[in-house]
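With one protein chain removed, the remaining protein chains of the complex are shown where they sit.
Our next item is chain A:
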Amino acid sequence: MARSNEVKLNECKMAVSLNTWVLISNFKLAYNLLRRPDGTFNRHLAEFLDRKVPANANPVDGVFSFDVLIDRGTSLLSRIYRPATAEEPQPNIAELEKLVTAEVVPVIIFFHGGSFAHSSANSAIYDTLCRRLVSLCKAVVVSVNYRRAPENRYPCAYDDGWTALKWVNSRPWLQSQKDSKVHIYLAGDSSGGNIAHHVALRAIESGIDVLGNILLNPMFGGQERTESEKRLDGKYCVTLRDRDWYWRAYLPEGEDRDHPACNPFGPNGRSLEGIKFPKSLVVVAGLHLIQDWQLAYVEGLKKAGQEVKLLYMEQATIGFFLLPNSNHFHTVTDEISKFVSSDCIKTIGERIMQCIGALLCVDYVCLFKCFLG
């Protein structure tokens, strides 16, 4: 038993650098302390262990942040990150909600990870990540402090995401100069990626435009045990047992993992054919055991004629994008930057191609390239 644990450890060590290994191992260990076999969660210890940082209205490396109470009833806070502009390197405190000045400013609504149970918008790792996103995409980032499981099950996290989306969409100061509309992207890591998908669905139903979804290692699953789950169970800091625990904690009691929240294209899922779903960038870590479900998600989008780009990072483990010290990290950040900025140059021609692509259930990107010759 000890021997096979050692083998798994060594494999993980060879895939990542030392400080990344220390970070994800520390998380894994800490998380093991928090999940109880009876399905309850040691929330006090979780909050004690979580490293948090306050918002800072003074720019640091060109980014400043402040917290906003979006909904008093549920104490829903979000942390807003904005770039300090060249004209105004030191923002006036009274003007934190000043109008964005650029022609087009992407607003990225970010949902942190933690498998629905861990972390907060003010967790240090996510504060750092959101600041990077601001610089990378010249965007405003809104990090939502959604309610967590097991105290708050489905659909609380989606409800909070939806509240945040409506709030963002209705802020005059977030509208781009070009068209007086808020240019919204949804992004998330792990459970946050799952939330982004479901919030996008609600957006479509209500006629709110979402320009794109960025799903970093999104959390999906299903009843069946897939090949990658069997092959990678216990390796690279993730186990099937912990995945099952988190789904049991989030899904309504008595539901199994084919519930559409967990398995959106499964037996209880719905087809997205004919629906104007936002384009998606899906990043899959090749050493993560849930990748078969993530790949199935991508397939599900493609089959429904939706625009999706898959970034399969073969040698990446969970949490690889938390520290900027790997090739995977830089590849992914480059793609995110392109994904968000490409919106600015959408032409009529591109929009036509998108419709044709959807009708023919063809990968839009390929078709466009063919059209250009």
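By definition in this document, contacts are C-beta pairs under 8 Å (C-beta built on N, C-alpha and C of every residue); 3 or more make two chains touch, one makes a residue touch a chain; residues count from 1.
One rule holds in what follows: contacts and distances are computed from a predicted model.
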Q: Would you mind picking the UniProt name of the chain not drawn here, from "BOP1 N-terminal domain-containing protein", "Calcineurin subunit B-like isoform X2", "Electron transfer flavoprotein subunit beta" or "DELLA protein"?
A: "DELLA protein"
Q.
For the chain left out of this view, which of A:252, A:274 or A:324 touches it?
A. A:324
(Q) Contact with the hidden chain only, please: which chain A residues? (A) 1-3, 5-6, 9-10, 13-19, 21-23, 25-26, 29-30, 32-37, 42, 44-45, 47-49, 51-58, 60, 66-70, 72, 74-75, 77, 79, 92-97, 121-125, 128, 145, 322-327, 330
